[in-house]
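In this view, the complex is presented without one of its protein chains, the others remaining in place.
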Amino acid sequence: MEFQIQTRTDGPIAIAALSGRVDAANSRQLRRQFERCLKTTNRFVFDCQALDFIDSSGLGAVVTCLRKALATAGDIRLAGVAPKVKLVFELTQAEKLFTFFSDADQALASFADQHA
Amino acid sequence: MKERVTLELPPDLHFLRLAAMAGAEAARYAASAIGMQRQDVFTHAVELAVSEVFTNAVKHRRAATPAWHVMIHFGINAGDLEVIVKDRNPHFDLDSVPSPDVDAFPEDGYGLYLVKQVMDTVTVRREAQCNIVTMTKTIRPEDAT
Amino acid sequence: MQIDQQVMKNIFVFMPRGRLDAASAPLLRERLAAGDGGNMVLDFSAVDFMDSSGLGALVAGARRLRAQHGDIKLACIADTVRRVLELTRADRLFDIYDDPEAAISSFAPEKSV
Partner (left out) sequence: MKTLLVIKANTFDWLQAVFPDRSPLLASVCNKPLLEYLLDFAILCGSRHFRLATDMPLAKVEAVFGGGGRWGIELTYAPIRKTDDLATALQKNSRYCAGSRLLVMQGCFFLHYDKQKNYGPFMQTTAPGELLTCATGRILIHDATPLKTAPSPDGSPPPLALTSLRSIGELYRLSMRVLGRDARQYVLPGYNNETDVYIGRNVMIARSARIEPPVMIGDHVQIHKNAIVGPGAVIGRNVIIDAYSRIHHSVILDKTYVGEHLVLDRKLAGGRRLVDPGEETMVQLEDAHLLSTMRPSSRGRNRLQRLGHGLLAALLWVVLAMPYALLSFILKRQGRWRRSEAAYWVDSSGRSVRLTRVFLNPSGFCGRIAASLALDRYPLLGRVMRGDLALIGTRRLPATAANRAVIEADAGYRPGLFSYAEAEHWPVPEYDQDIVDRFHLAHQTLIYDFVMMVKVLLNKLHEETALCKSISK
């Protein structure tokens, strides 16, 4: 299992690449790193291209991150979510909270569109 | 309804048929008490299990031991059955008997495997130099076909 | 147990009668071993019960014959026998017919009419 958050600040938008699994074992790490990052920006793209599996605690962490981002008038956009990971979002209705994009570039562009 | 039937048989394969048929009859009785029309699968399971366990008791008998009998006890209730088989053979541990590798089609070693497959529970305990094999089986609604 | 035996179309047909258990399995084992090579059909129409000892005799017989390029086919097995074969997955080892004639002619399909 691998899980790394690479936060490369591309302008004021942070991209986090989620890979492998997000579950009880590493969801706290996700939250902690997210909060650290929240000091720099409130707009995020979670690139889920390499994410294979998410369980309810992982999902809980992602939703908590979203709440925090929204509280500071920011947002989290999800990119490249695999169909089977998407199934879990659908099942738990978390799907409604997020906007999904096919890849990270489109997600980034969506923030830009808003500004234009 | 609760009936207790006990057989004491010499550890000899001549009595294998008697033991197994008694098992089948006990099962039939337990099944008919709840008005089961067709009980072939249930009856066959018990007959097979008793046949296997009695065979084991006879086969593992040590020649030098003084005379003893295999005790077979049926606890018959409406819809379920408990079979207890008691022998005076050397200790054996159910968990240490390996399951046969069915993909290799071995020539023996299917006995206890079959018993475990057809009965609901199988336990073996050692008490006063006896192996006591206890097996139970309950008729489930889907057996009533 | 009694085992009737006849030869039809050069094939040994054994017909055991009664119960195939530890008491009778040695006899079947012996009879199956006596026929050297060749093909056999076991007509089970008179067998109403088989346990693991009977199964052991069958598997041993099949193995021996196959090593000599023969085979054993079964015919007319009762439900009780079928269940034992299935539970031990030995049904994968045997061709099972509902008619001994069909089992016999299956050994030489081109000759049978």
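Annotations
Going by the order they are written in, the chains are A, B and C; count residues from 1 in each one.
Here is the rule we use: a residue touches a chain if its C-beta (ideal position, glycine included) is under 8 Å from a C-beta of that chain, and two chains touch if they have at least 3 such contacts.
Everything quoted here is computed from the prediction, not taken from an experiment.
Of the chains on view, those touched by the hidden chain across the whole complex are A, B, C. One chain of the complex is left out; on subunit C, the residues touching it are 79, 82-83, 85-87, 89, 91-92, 95-99, 101-102, 106. For subunit A, the residues touching the absent chain in the complete assembly are 23, 53, 55-57, 83-85, 87-88, 90-93.
Within the complete assembly, residues 37-38, 40-41, 78-80, 120-121, 123, 136, 138, 140, 142-143, 145 of subunit B touch the chain that is not shown.
Note that only the chains that are shown with their structure count from here on.
The geometric centre of subunit B is 26 Å away from that of subunit C, both derived from CA atoms. Spacing of subunit A relative to subunit C, judged by their CA centroids, is 66 angstrom.
Rounded to whole angstrom units, the spacing between the C-alpha centres of subunit A and subunit B is 60.
Subunit B makes touch with subunit C in their complex at residues 13-14, 16-17, 20, 40-41, 44, 47-48, 51-52, 55, 58-59, 100, 102-103, 105-108, 110-111, 113-114, 117-118. Residues 19, 21-23, 49, 51-53, 55-56, 59-60, 63, 79-80, 83-84, 87-90, 93 of subunit C are the ones that touch subunit B when the two sit in their complex.
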